[in-house]
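Here the complex is missing one protein chain, while the rest keep their positions.
All chains are identified by letter, namely A and B, in their written order; residue positions are counted from 1 within each chain.
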Amino acid sequence: MLDACGVNSPEELFSHLPEAVRLNRPLALAPGISEYEIVQYFRDRAAENANGFASFLGAGVYNHFRPVMVDTVVSRGEFLTSYTPYQAEISQGTLTTIFEFQTMICQLTGMDVANASMYDGSTAVPEAAMMAARATGRAKALIAKSVHPEYREVLATYAKHQGMPVEEFGYVPEAGTIDLEDLDRKIDDLTAAVIVQSPNFFGIVDQVGAAAEMAHRRGALLVVVFTEAVSLGILEPPAGADIVAGELQSFAISPSYGGPYAGIIATRDKFIRQMPGRLVGQTTDSRGNRAFCLTLSTREQHICREKATSNICTNQALIALMATVFMTVYGKQGLRELAEQNLAKAHYLAGKLKPRFCGKFFNEFVAKVEGKSPDDANRALLRKKIIGGLPLGRFYPELADSMLLCATEMSRREQMDAVAEVLE
Amino acid sequence: MYPENFRYTKEHEWVLVEGDTGTIGITDHAQEELGDIVYVDLPKVGTHVDQGKSLGSVESVKAVSDVYSPVSGEIIDANPALADAPEKLNADPHGAAWLVKIRLSAPAEVENLMTASDYQTYIGAEK
Partner (left out) sequence: MITKVRSHLSQNEPLLFERSSPGKKAYQLPELDVPPVDAAETLGTENVRAEITSFPEVSEVETIRHFTRLSTWNYAIDYGMYPLGSCTMKYNPRINELVARTEGLAWAHPYQPEALSQGSLEIMARMEAALAEITGMDAVTLQPAAGAHGELTGILLIRALLEKRGNPRKKILIPDSAHGTNPATAAIAGYAVENIRSSETGVLDVGALERLVDGDVAALMVTNPNTLGVFEENIIHVAEILHAKGAMLYMDGANMNALVGIARPGDFGVDVLHLNLHKTFSTPHGGGGPGAGPVAVKKALEPFLPAPRLKRRGKKWAFDYKRKHSIGRVKAFYGNFGVLVRALAYILAHGGPGLRNATVDAVLNAVYIRKQLEPYFDLPYASPNMHEVVFSDDRQAKLGIRTGDIAKRLIDYGFHPYTVSFPLIVHGALMIEPTETEGKRELDQFIEAMISIAREAEADPQIIKTAPHGTRTSRVDEVTAARKPVLRWKPA
(Lines give C-alpha, C1' and ligand atoms only; values in the text may rest on other atoms or scores of the structure.)
Protein backbone atom coordinates (compact mmCIF):
# COMPACT_ATOMS: atom_id res chain seq x y z
CA MET A 1 0.00 0.00 0.00
CA LEU A 2 2.82 2.37 0.83
CA ASP A 3 4.25 1.69 -2.62
CA ALA A 4 0.92 2.48 -4.22
CA CYS A 5 0.90 5.76 -2.32
CA GLY A 6 4.42 6.54 -3.42
CA VAL A 7 5.85 6.82 0.08
CA ASN A 8 8.38 4.85 2.13
CA SER A 9 6.65 5.29 5.44
CA PRO A 10 3.22 6.43 6.61
CA GLU A 11 4.83 9.47 8.24
CA GLU A 12 5.64 10.82 4.79
CA LEU A 13 1.93 11.23 4.15
CA PHE A 14 2.03 14.20 6.49
CA SER A 15 5.23 15.75 5.19
CA HIS A 16 3.26 18.37 3.26
CA LEU A 17 1.96 19.87 6.50
CA PRO A 18 3.80 23.03 7.55
CA GLU A 19 6.27 22.29 10.33
CA ALA A 20 4.75 25.01 12.49
CA VAL A 21 1.42 23.17 12.80
CA ARG A 22 2.86 19.76 13.66
CA LEU A 23 2.47 18.32 17.13
CA ASN A 24 5.98 17.20 17.93
CA ARG A 25 5.27 15.16 21.01
CA PRO A 26 2.91 12.30 21.80
CA LEU A 27 -0.53 13.23 23.07
CA ALA A 28 -0.52 13.47 26.86
CA LEU A 29 -3.03 10.66 27.20
CA ALA A 30 -2.49 7.30 28.87
CA PRO A 31 -1.81 4.37 26.54
CA GLY A 32 -4.76 2.25 25.45
CA ILE A 33 -6.21 -0.24 27.90
CA SER A 34 -7.95 -3.58 27.53
CA GLU A 35 -11.65 -4.28 27.32
CA TYR A 36 -11.68 -5.61 30.89
CA GLU A 37 -10.04 -2.47 32.22
CA ILE A 38 -12.48 -0.26 30.35
CA VAL A 39 -15.46 -2.12 31.77
CA GLN A 40 -13.90 -1.85 35.22
CA TYR A 41 -13.25 1.87 34.82
CA PHE A 42 -16.93 2.54 34.13
CA ARG A 43 -18.07 0.14 36.84
CA ASP A 44 -15.93 2.08 39.30
CA ARG A 45 -17.47 5.35 38.15
CA ALA A 46 -20.97 3.89 38.35
CA ALA A 47 -20.25 2.81 41.91
CA GLU A 48 -19.55 6.46 42.75
CA ASN A 49 -23.09 7.32 41.65
CA ALA A 50 -26.33 6.48 43.42
CA ASN A 51 -27.03 2.76 43.15
CA GLY A 52 -30.08 0.94 44.42
CA PHE A 53 -31.86 4.12 45.51
CA ALA A 54 -35.56 4.65 45.00
CA SER A 55 -36.09 8.00 43.30
CA PHE A 56 -38.98 10.44 43.32
CA LEU A 57 -37.38 12.89 40.94
CA GLY A 58 -39.22 13.93 37.78
CA ALA A 59 -38.82 17.51 36.59
CA GLY A 60 -38.35 16.67 32.95
CA VAL A 61 -36.64 13.26 33.30
CA TYR A 62 -38.72 10.26 34.36
CA ASN A 63 -38.08 6.74 35.67
CA HIS A 64 -40.03 4.23 33.64
CA PHE A 65 -39.47 0.56 32.92
CA ARG A 66 -37.54 -0.06 29.74
CA PRO A 67 -38.99 -3.11 27.93
CA VAL A 68 -36.23 -5.62 27.17
CA MET A 69 -37.16 -5.56 23.50
CA VAL A 70 -35.96 -1.97 23.17
CA ASP A 71 -32.26 -2.71 23.55
CA THR A 72 -32.63 -5.93 21.58
CA VAL A 73 -33.86 -3.99 18.59
CA VAL A 74 -31.54 -0.99 18.75
CA SER A 75 -28.53 -3.24 19.26
CA ARG A 76 -28.96 -4.72 15.81
CA GLY A 77 -26.02 -3.55 13.79
CA GLU A 78 -28.29 -2.54 10.93
CA PHE A 79 -29.94 0.06 13.14
CA LEU A 80 -27.01 0.96 15.36
CA THR A 81 -24.28 1.35 12.78
CA SER A 82 -26.17 2.70 9.80
CA TYR A 83 -26.12 6.29 8.61
CA THR A 84 -28.78 8.89 7.94
CA PRO A 85 -31.07 7.36 5.31
CA TYR A 86 -30.08 9.63 2.40
CA GLN A 87 -29.73 6.59 0.10
CA ALA A 88 -33.28 5.34 0.27
CA GLU A 89 -32.75 2.04 -1.53
CA ILE A 90 -30.52 0.67 1.23
CA SER A 91 -32.11 2.40 4.20
CA GLN A 92 -35.72 1.23 4.02
CA GLY A 93 -35.44 -0.25 7.49
CA THR A 94 -34.62 3.08 9.10
CA LEU A 95 -36.99 5.01 6.87
CA THR A 96 -39.90 2.69 7.61
CA THR A 97 -39.40 2.93 11.36
CA ILE A 98 -39.21 6.73 11.16
CA PHE A 99 -42.44 6.81 9.14
CA GLU A 100 -44.08 4.69 11.82
CA PHE A 101 -42.62 6.98 14.49
CA GLN A 102 -43.99 10.09 12.77
CA THR A 103 -47.39 8.44 12.54
CA MET A 104 -47.50 7.41 16.19
CA ILE A 105 -46.48 10.86 17.38
CA CYS A 106 -49.35 12.31 15.33
CA GLN A 107 -51.74 9.78 16.82
CA LEU A 108 -50.59 10.63 20.34
CA THR A 109 -50.56 14.40 19.98
CA GLY A 110 -53.52 14.81 17.65
CA MET A 111 -51.40 16.77 15.16
CA ASP A 112 -51.25 16.26 11.38
CA VAL A 113 -47.53 15.83 10.89
CA ALA A 114 -44.48 15.15 13.07
CA ASN A 115 -40.78 15.27 12.27
CA ALA A 116 -38.18 12.58 12.76
CA SER A 117 -36.89 14.07 16.02
CA MET A 118 -35.07 17.07 17.44
CA TYR A 119 -32.19 16.90 19.92
CA ASP A 120 -34.55 17.02 22.91
CA GLY A 121 -37.56 18.77 24.37
CA SER A 122 -35.56 21.80 25.49
CA THR A 123 -34.22 22.63 22.01
CA ALA A 124 -37.57 21.79 20.39
CA VAL A 125 -38.99 24.86 22.17
CA PRO A 126 -36.89 27.52 20.38
CA GLU A 127 -37.31 25.60 17.13
CA ALA A 128 -41.09 25.80 17.62
CA ALA A 129 -40.88 29.49 18.47
CA MET A 130 -38.84 30.20 15.33
CA MET A 131 -41.34 28.20 13.33
CA ALA A 132 -44.17 30.33 14.68
CA ALA A 133 -42.21 33.47 13.81
CA ARG A 134 -41.76 32.27 10.22
CA ALA A 135 -45.41 31.28 9.90
CA THR A 136 -46.88 34.48 11.33
CA GLY A 137 -44.26 36.95 10.15
CA ARG A 138 -44.12 38.25 13.73
CA ALA A 139 -41.27 38.32 16.20
CA LYS A 140 -42.32 37.99 19.85
CA ALA A 141 -42.67 34.91 22.05
CA LEU A 142 -44.64 34.66 25.30
CA ILE A 143 -43.75 31.74 27.53
CA ALA A 144 -45.39 30.57 30.75
CA LYS A 145 -43.33 30.52 33.95
CA SER A 146 -44.70 27.04 34.46
CA VAL A 147 -42.74 25.73 31.49
CA HIS A 148 -39.61 23.82 32.59
CA PRO A 149 -37.07 26.44 33.79
CA GLU A 150 -34.18 25.00 31.80
CA TYR A 151 -36.31 24.91 28.66
CA ARG A 152 -36.98 28.62 29.16
CA GLU A 153 -33.25 29.23 29.52
CA VAL A 154 -32.59 27.50 26.20
CA LEU A 155 -35.26 29.59 24.48
CA ALA A 156 -33.63 32.73 25.87
CA THR A 157 -30.24 31.75 24.45
CA TYR A 158 -31.62 31.08 20.98
CA ALA A 159 -34.04 34.01 20.91
CA LYS A 160 -31.48 36.60 21.87
CA HIS A 161 -29.89 36.67 18.45
CA GLN A 162 -32.97 36.05 16.37
CA GLY A 163 -34.48 39.42 17.09
CA MET A 164 -37.07 37.55 19.11
CA PRO A 165 -38.12 39.30 22.34
CA VAL A 166 -39.26 36.80 24.94
CA GLU A 167 -41.56 37.64 27.81
CA GLU A 168 -42.80 35.39 30.61
CA PHE A 169 -46.29 35.24 32.08
CA GLY A 170 -47.09 33.84 35.49
CA TYR A 171 -49.11 31.14 37.16
CA VAL A 172 -52.01 31.30 39.57
CA PRO A 173 -50.74 30.61 43.13
CA GLU A 174 -53.63 28.43 44.24
CA ALA A 175 -54.19 26.26 41.20
CA GLY A 176 -50.68 26.20 39.73
CA THR A 177 -52.11 26.80 36.26
CA ILE A 178 -51.26 29.66 33.89
CA ASP A 179 -52.38 33.14 34.86
CA LEU A 180 -54.73 33.93 31.99
CA GLU A 181 -55.13 37.54 33.04
CA ASP A 182 -51.37 38.03 32.96
CA LEU A 183 -51.29 36.45 29.51
CA ASP A 184 -54.10 38.71 28.35
CA ARG A 185 -52.19 41.77 29.48
CA LYS A 186 -49.01 40.74 27.70
CA ILE A 187 -50.26 39.32 24.40
CA ASP A 188 -50.42 41.73 21.48
CA ASP A 189 -50.29 41.90 17.69
CA LEU A 190 -46.53 41.34 17.70
CA THR A 191 -46.84 37.98 19.41
CA ALA A 192 -45.89 35.08 17.18
CA ALA A 193 -46.10 32.31 19.76
CA VAL A 194 -47.70 31.65 23.12
CA ILE A 195 -45.85 28.76 24.76
CA VAL A 196 -47.38 26.67 27.54
CA GLN A 197 -46.55 23.25 28.97
CA SER A 198 -49.07 20.58 29.95
CA PRO A 199 -48.71 18.82 32.28
CA ASN A 200 -46.65 21.79 33.35
CA PHE A 201 -43.42 21.82 35.37
CA PHE A 202 -45.49 21.48 38.56
CA GLY A 203 -47.14 18.38 37.09
CA ILE A 204 -50.46 20.15 36.64
CA VAL A 205 -52.77 19.75 33.66
CA ASP A 206 -52.85 23.28 32.34
CA GLN A 207 -55.45 25.47 30.59
CA VAL A 208 -54.46 24.69 27.05
CA GLY A 209 -57.88 25.42 25.56
CA ALA A 210 -58.11 28.85 27.13
CA ALA A 211 -54.57 29.70 26.06
CA ALA A 212 -55.37 28.59 22.50
CA GLU A 213 -58.40 30.78 22.34
CA MET A 214 -56.51 33.80 23.59
CA ALA A 215 -53.58 33.23 21.23
CA HIS A 216 -55.74 32.71 18.16
CA ARG A 217 -57.88 35.74 18.87
CA ARG A 218 -54.72 37.81 18.51
CA GLY A 219 -53.36 35.95 15.50
CA ALA A 220 -50.61 34.21 17.43
CA LEU A 221 -49.84 30.49 17.36
CA LEU A 222 -50.11 28.22 20.39
CA VAL A 223 -47.12 26.02 21.16
CA VAL A 224 -47.81 23.26 23.66
CA VAL A 225 -44.84 21.60 25.34
CA PHE A 226 -44.77 18.26 27.15
CA THR A 227 -41.95 16.67 29.12
CA GLU A 228 -43.76 13.54 30.38
CA ALA A 229 -44.76 11.58 27.26
CA VAL A 230 -46.58 8.91 29.27
CA SER A 231 -49.22 11.52 30.09
CA LEU A 232 -50.34 11.30 26.46
CA GLY A 233 -51.57 7.80 27.25
CA ILE A 234 -54.45 9.25 29.21
CA LEU A 235 -54.66 12.98 28.69
CA GLU A 236 -56.67 14.54 25.91
CA PRO A 237 -54.24 15.78 23.26
CA PRO A 238 -53.91 19.59 23.02
CA ALA A 239 -56.65 20.33 20.49
CA GLY A 240 -55.97 24.02 20.12
CA ALA A 241 -52.25 23.64 19.60
CA ASP A 242 -50.64 24.77 16.37
CA ILE A 243 -47.28 23.28 17.26
CA VAL A 244 -46.47 20.61 19.82
CA ALA A 245 -42.88 20.47 21.09
CA GLY A 246 -42.07 17.61 23.38
CA GLU A 247 -39.62 15.26 25.01
CA LEU A 248 -39.82 11.46 24.59
CA GLN A 249 -37.35 10.42 27.29
CA SER A 250 -40.14 8.60 29.16
CA PHE A 251 -40.42 6.16 26.28
CA ALA A 252 -37.59 3.75 27.17
CA ILE A 253 -34.82 6.30 27.06
CA SER A 254 -32.45 5.94 30.00
CA PRO A 255 -32.14 9.04 32.18
CA SER A 256 -28.38 8.78 31.56
CA TYR A 257 -27.50 11.92 33.52
CA GLY A 258 -29.22 14.25 31.08
CA GLY A 259 -28.96 12.77 27.59
CA PRO A 260 -29.15 11.71 24.82
CA TYR A 261 -32.92 12.14 24.64
CA ALA A 262 -35.29 12.76 21.73
CA GLY A 263 -37.45 15.78 21.13
CA ILE A 264 -40.26 16.08 18.64
CA ILE A 265 -42.06 18.80 16.79
CA ALA A 266 -45.56 18.08 15.52
CA THR A 267 -47.82 20.52 13.77
CA ARG A 268 -50.74 21.14 11.41
CA ASP A 269 -50.52 20.44 7.66
CA LYS A 270 -50.45 24.13 6.81
CA PHE A 271 -47.15 24.66 8.65
CA ILE A 272 -45.28 21.74 7.07
CA ARG A 273 -42.90 23.87 5.11
CA GLN A 274 -41.89 25.83 8.19
CA MET A 275 -40.93 22.69 10.06
CA PRO A 276 -37.34 22.05 10.98
CA GLY A 277 -35.70 18.65 10.97
CA ARG A 278 -35.92 15.57 8.81
CA LEU A 279 -39.17 14.27 7.39
CA VAL A 280 -39.80 10.83 5.90
CA GLY A 281 -42.42 10.53 3.20
CA GLN A 282 -44.12 7.64 1.45
CA THR A 283 -43.62 7.09 -2.24
CA THR A 284 -43.02 4.25 -4.71
CA ASP A 285 -39.95 2.76 -6.32
CA SER A 286 -39.56 2.27 -10.07
CA ARG A 287 -41.30 -1.13 -9.84
CA GLY A 288 -44.35 0.40 -8.17
CA ASN A 289 -43.66 -0.96 -4.68
CA ARG A 290 -44.28 1.21 -1.65
CA ALA A 291 -41.07 2.81 -0.43
CA PHE A 292 -40.03 5.61 1.90
CA CYS A 293 -37.54 8.44 1.53
CA LEU A 294 -36.42 11.65 3.17
CA THR A 295 -38.45 14.43 1.69
CA LEU A 296 -39.12 18.17 1.66
CA SER A 297 -35.36 18.45 2.07
CA THR A 298 -35.35 21.92 0.61
CA ARG A 299 -36.24 23.18 4.09
CA GLU A 300 -32.94 21.89 5.41
CA GLN A 301 -29.44 23.22 5.76
CA HIS A 302 -27.74 21.00 3.22
CA ILE A 303 -29.79 22.64 0.50
CA CYS A 304 -30.96 26.01 1.75
CA ARG A 305 -27.87 26.79 3.77
CA GLU A 306 -28.44 30.21 5.41
CA LYS A 307 -32.13 30.23 4.46
CA ALA A 308 -32.81 26.89 6.10
CA THR A 309 -35.58 26.44 8.66
CA SER A 310 -32.95 25.32 11.15
CA ASN A 311 -29.28 24.37 11.26
CA ILE A 312 -30.06 20.88 12.52
CA CYS A 313 -28.35 18.00 10.71
CA THR A 314 -27.78 14.99 13.01
CA ASN A 315 -30.90 14.32 15.03
CA GLN A 316 -31.69 11.51 17.49
CA ALA A 317 -32.72 8.67 15.18
CA LEU A 318 -31.60 5.76 17.35
CA ILE A 319 -33.24 7.28 20.41
CA ALA A 320 -36.44 7.82 18.44
CA LEU A 321 -36.25 4.14 17.51
CA MET A 322 -36.14 3.24 21.21
CA ALA A 323 -39.30 5.27 21.65
CA THR A 324 -40.87 3.56 18.64
CA VAL A 325 -40.21 0.10 20.07
CA PHE A 326 -41.55 1.24 23.45
CA MET A 327 -44.74 2.54 21.86
CA THR A 328 -45.09 -0.74 19.96
CA VAL A 329 -44.58 -2.94 23.02
CA TYR A 330 -47.09 -1.02 25.11
CA GLY A 331 -49.45 -0.27 22.25
CA LYS A 332 -52.88 1.31 22.50
CA GLN A 333 -53.96 -0.48 25.65
CA GLY A 334 -50.62 -0.57 27.34
CA LEU A 335 -49.94 3.16 27.20
CA ARG A 336 -53.33 3.75 28.78
CA GLU A 337 -52.74 1.19 31.52
CA LEU A 338 -49.25 2.57 32.13
CA ALA A 339 -50.64 6.08 32.46
CA GLU A 340 -53.38 4.87 34.83
CA GLN A 341 -50.79 3.22 37.05
CA ASN A 342 -48.75 6.44 37.14
CA LEU A 343 -51.89 8.38 38.04
CA ALA A 344 -52.72 5.96 40.87
CA LYS A 345 -49.22 5.92 42.34
CA ALA A 346 -48.80 9.68 42.36
CA HIS A 347 -52.23 10.27 43.85
CA TYR A 348 -51.58 7.71 46.55
CA LEU A 349 -48.44 9.59 47.55
CA ALA A 350 -50.08 12.98 47.27
CA GLY A 351 -52.90 11.77 49.47
CA LYS A 352 -50.43 11.43 52.32
CA LEU A 353 -48.80 14.83 51.80
CA LYS A 354 -49.76 18.46 51.40
CA PRO A 355 -50.05 19.31 47.71
CA ARG A 356 -49.24 22.98 47.23
CA PHE A 357 -51.60 23.49 44.30
CA CYS A 358 -55.20 22.47 43.85
CA GLY A 359 -54.92 21.96 40.11
CA LYS A 360 -55.36 18.47 38.67
CA PHE A 361 -52.10 16.62 38.13
CA PHE A 362 -50.82 13.51 36.38
CA ASN A 363 -47.78 11.83 37.99
CA GLU A 364 -45.98 14.84 39.48
CA PHE A 365 -47.05 17.33 42.11
CA VAL A 366 -45.62 20.01 44.36
CA ALA A 367 -45.68 19.22 48.09
CA LYS A 368 -45.16 21.71 50.85
CA VAL A 369 -42.63 20.51 53.42
CA GLU A 370 -43.40 21.65 56.94
CA GLY A 371 -41.20 21.80 60.01
CA LYS A 372 -37.99 21.47 58.04
CA SER A 373 -36.45 22.53 54.75
CA PRO A 374 -36.87 20.38 51.65
CA ASP A 375 -33.10 19.83 51.68
CA ASP A 376 -33.23 18.50 55.25
CA ALA A 377 -36.14 16.25 54.33
CA ASN A 378 -34.15 14.90 51.43
CA ARG A 379 -31.13 14.25 53.64
CA ALA A 380 -33.34 12.17 55.94
CA LEU A 381 -34.70 10.29 52.92
CA LEU A 382 -31.21 9.58 51.62
CA ARG A 383 -30.48 7.73 54.85
CA LYS A 384 -33.35 5.43 53.87
CA LYS A 385 -31.84 5.05 50.39
CA ILE A 386 -34.50 7.23 48.84
CA ILE A 387 -33.87 10.21 46.59
CA GLY A 388 -36.65 12.67 47.35
CA GLY A 389 -38.28 15.28 45.14
CA LEU A 390 -36.65 18.35 43.62
CA PRO A 391 -36.50 21.28 46.09
CA LEU A 392 -38.02 24.11 44.09
CA GLY A 393 -36.14 27.00 45.69
CA ARG A 394 -33.45 26.82 43.03
CA PHE A 395 -35.96 27.68 40.28
CA TYR A 396 -38.88 29.33 42.11
CA PRO A 397 -37.84 31.33 45.22
CA GLU A 398 -41.52 31.73 46.15
CA LEU A 399 -41.76 27.93 46.41
CA ALA A 400 -38.59 27.44 48.50
CA ASP A 401 -40.57 25.53 51.11
CA SER A 402 -41.73 22.94 48.60
CA MET A 403 -40.46 20.08 46.50
CA LEU A 404 -41.59 18.54 43.22
CA LEU A 405 -42.29 14.84 43.61
CA CYS A 406 -42.90 12.29 40.90
CA ALA A 407 -44.25 8.76 41.31
CA THR A 408 -44.37 6.33 38.42
CA GLU A 409 -45.21 2.68 37.88
CA MET A 410 -41.73 1.96 39.27
CA SER A 411 -42.49 3.54 42.65
CA ARG A 412 -43.35 1.00 45.33
CA ARG A 413 -45.91 1.47 48.09
CA GLU A 414 -43.45 0.97 50.92
CA GLN A 415 -41.11 3.56 49.39
CA MET A 416 -43.96 6.06 49.14
CA ASP A 417 -44.95 5.31 52.73
CA ALA A 418 -41.36 6.03 53.79
CA VAL A 419 -41.44 9.36 51.96
CA ALA A 420 -44.69 10.29 53.64
CA GLU A 421 -43.25 9.42 57.01
CA VAL A 422 -40.32 11.77 56.59
CA LEU A 423 -42.23 14.64 55.04
CA GLU A 424 -45.21 14.84 57.32
CA MET B 1 -38.25 28.32 -28.87
CA TYR B 2 -37.97 31.57 -26.98
CA PRO B 3 -40.94 33.82 -27.81
CA GLU B 4 -39.95 37.01 -29.56
CA ASN B 5 -42.39 39.16 -27.61
CA PHE B 6 -40.90 38.17 -24.23
CA ARG B 7 -38.02 39.93 -22.57
CA TYR B 8 -35.43 37.95 -20.55
CA THR B 9 -33.15 38.31 -17.54
CA LYS B 10 -29.70 36.89 -16.79
CA GLU B 11 -31.33 34.89 -13.98
CA HIS B 12 -33.55 33.12 -16.51
CA GLU B 13 -36.86 34.85 -15.94
CA TRP B 14 -39.08 36.17 -18.72
CA VAL B 15 -41.68 38.95 -18.79
CA LEU B 16 -44.40 39.61 -21.35
CA VAL B 17 -45.47 43.23 -21.20
CA GLU B 18 -48.95 44.22 -22.36
CA GLY B 19 -49.75 47.86 -21.69
CA ASP B 20 -49.00 48.58 -18.04
CA THR B 21 -49.25 44.95 -16.91
CA GLY B 22 -46.82 42.10 -17.34
CA THR B 23 -46.80 38.33 -17.03
CA ILE B 24 -43.68 36.78 -15.46
CA GLY B 25 -42.32 33.26 -15.65
CA ILE B 26 -39.11 31.26 -15.76
CA THR B 27 -37.53 30.14 -19.01
CA ASP B 28 -37.36 26.68 -20.49
CA HIS B 29 -33.61 26.69 -19.78
CA ALA B 30 -34.31 27.34 -16.11
CA GLN B 31 -36.83 24.51 -15.72
CA GLU B 32 -34.47 22.12 -17.44
CA GLU B 33 -31.60 23.03 -15.11
CA LEU B 34 -33.82 22.60 -12.07
CA GLY B 35 -35.14 19.20 -13.01
CA ASP B 36 -38.48 17.92 -11.76
CA ILE B 37 -40.17 20.81 -9.99
CA VAL B 38 -41.90 19.86 -6.75
CA TYR B 39 -43.03 23.17 -5.29
CA VAL B 40 -43.54 26.79 -6.28
CA ASP B 41 -43.61 29.56 -3.70
CA LEU B 42 -45.39 32.67 -4.99
CA PRO B 43 -46.03 36.08 -3.40
CA LYS B 44 -49.43 37.29 -2.26
CA VAL B 45 -51.47 39.60 -4.45
CA GLY B 46 -50.70 43.16 -3.49
CA THR B 47 -47.03 42.54 -2.70
CA HIS B 48 -44.63 45.10 -4.15
CA VAL B 49 -41.43 43.83 -5.74
CA ASP B 50 -38.41 45.66 -7.06
CA GLN B 51 -36.57 44.74 -10.22
CA GLY B 52 -33.89 42.18 -9.45
CA LYS B 53 -35.29 41.27 -6.04
CA SER B 54 -36.71 37.87 -5.17
CA LEU B 55 -40.45 37.46 -5.60
CA GLY B 56 -40.57 33.80 -4.63
CA SER B 57 -38.87 30.51 -5.31
CA VAL B 58 -39.03 27.30 -7.25
CA GLU B 59 -38.02 23.98 -5.75
CA SER B 60 -36.85 20.71 -7.13
CA VAL B 61 -36.05 17.73 -4.91
CA LYS B 62 -32.48 18.82 -4.34
CA ALA B 63 -32.47 22.57 -4.90
CA VAL B 64 -34.29 25.81 -4.25
CA SER B 65 -33.98 28.68 -6.69
CA ASP B 66 -35.06 32.21 -6.05
CA VAL B 67 -37.10 33.84 -8.79
CA TYR B 68 -36.00 37.45 -9.32
CA SER B 69 -38.48 39.93 -10.69
CA PRO B 70 -37.57 41.28 -14.14
CA VAL B 71 -39.48 44.48 -13.39
CA SER B 72 -40.71 46.52 -10.43
CA GLY B 73 -44.39 46.67 -9.59
CA GLU B 74 -47.35 45.29 -7.69
CA ILE B 75 -48.39 41.65 -7.92
CA ILE B 76 -51.95 41.47 -9.27
CA ASP B 77 -52.26 37.72 -9.75
CA ALA B 78 -50.44 34.48 -8.92
CA ASN B 79 -50.99 31.35 -10.99
CA PRO B 80 -53.35 29.10 -8.99
CA ALA B 81 -52.64 26.02 -11.14
CA LEU B 82 -49.09 25.62 -9.80
CA ALA B 83 -50.07 24.88 -6.19
CA ASP B 84 -51.50 21.46 -7.01
CA ALA B 85 -49.50 20.72 -10.13
CA PRO B 86 -46.01 22.21 -9.95
CA GLU B 87 -44.97 19.83 -12.72
CA LYS B 88 -46.79 22.14 -15.15
CA LEU B 89 -43.78 24.39 -14.83
CA ASN B 90 -41.61 21.74 -16.46
CA ALA B 91 -44.14 21.11 -19.20
CA ASP B 92 -45.11 24.65 -20.26
CA PRO B 93 -42.89 27.30 -18.65
CA HIS B 94 -43.62 29.91 -21.30
CA GLY B 95 -47.38 29.42 -21.42
CA ALA B 96 -49.79 27.86 -18.96
CA ALA B 97 -47.21 27.83 -16.13
CA TRP B 98 -46.72 31.58 -15.86
CA LEU B 99 -45.89 32.55 -12.26
CA VAL B 100 -47.37 35.99 -11.56
CA LYS B 101 -48.97 38.95 -13.21
CA ILE B 102 -47.70 42.38 -12.26
CA ARG B 103 -48.67 46.01 -12.69
CA LEU B 104 -45.47 47.74 -13.76
CA SER B 105 -44.40 50.74 -11.72
CA ALA B 106 -41.44 51.63 -13.95
CA PRO B 107 -42.09 50.45 -17.53
CA ALA B 108 -38.76 51.88 -18.71
CA GLU B 109 -36.98 49.02 -16.90
CA VAL B 110 -37.97 46.71 -19.76
CA GLU B 111 -35.41 48.43 -21.99
CA ASN B 112 -32.61 46.86 -19.93
CA LEU B 113 -33.78 43.30 -20.46
CA MET B 114 -32.60 40.90 -23.13
CA THR B 115 -34.44 40.10 -26.33
CA ALA B 116 -35.10 36.51 -27.36
CA SER B 117 -32.04 36.34 -29.57
CA ASP B 118 -29.83 38.02 -26.91
CA TYR B 119 -31.05 35.45 -24.40
CA GLN B 120 -30.43 32.58 -26.77
CA THR B 121 -26.86 33.81 -27.27
CA TYR B 122 -26.45 34.23 -23.53
CA ILE B 123 -27.44 30.68 -22.64
CA GLY B 124 -25.41 29.33 -25.55
CA ALA B 125 -22.35 31.07 -24.08
CA GLU B 126 -23.13 29.78 -20.55
CA LYS B 127 -22.83 26.20 -21.74
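By our rule, contacts are C-beta pairs under 8 Å (C-beta built on N, C-alpha and C of every residue); 3 or more make two chains touch, one makes a residue touch a chain.
Computed from a predicted structure; not experimentally measured.
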Using the definition of touch stated at the top, determine which of A:A141, A:V154, A:A193 or A:A229 touches the missing chain.
A:V154
Where chain B meets the left-out chain, the residues are 36, 38-39, 59-62, 86-87
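Everything that follows uses one rule, which is that only the chains that are shown with their structure count from here on.
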CA centroids of chain A and chain B: separation to the nearest Å works out as 44
Note: in the complex, chain B contacts chain A through residues 38-39, 59-64
Per the contact definition, I'd like the list of chain A residues that touch chain B in the complex.
273, 297-298, 303-304, 307
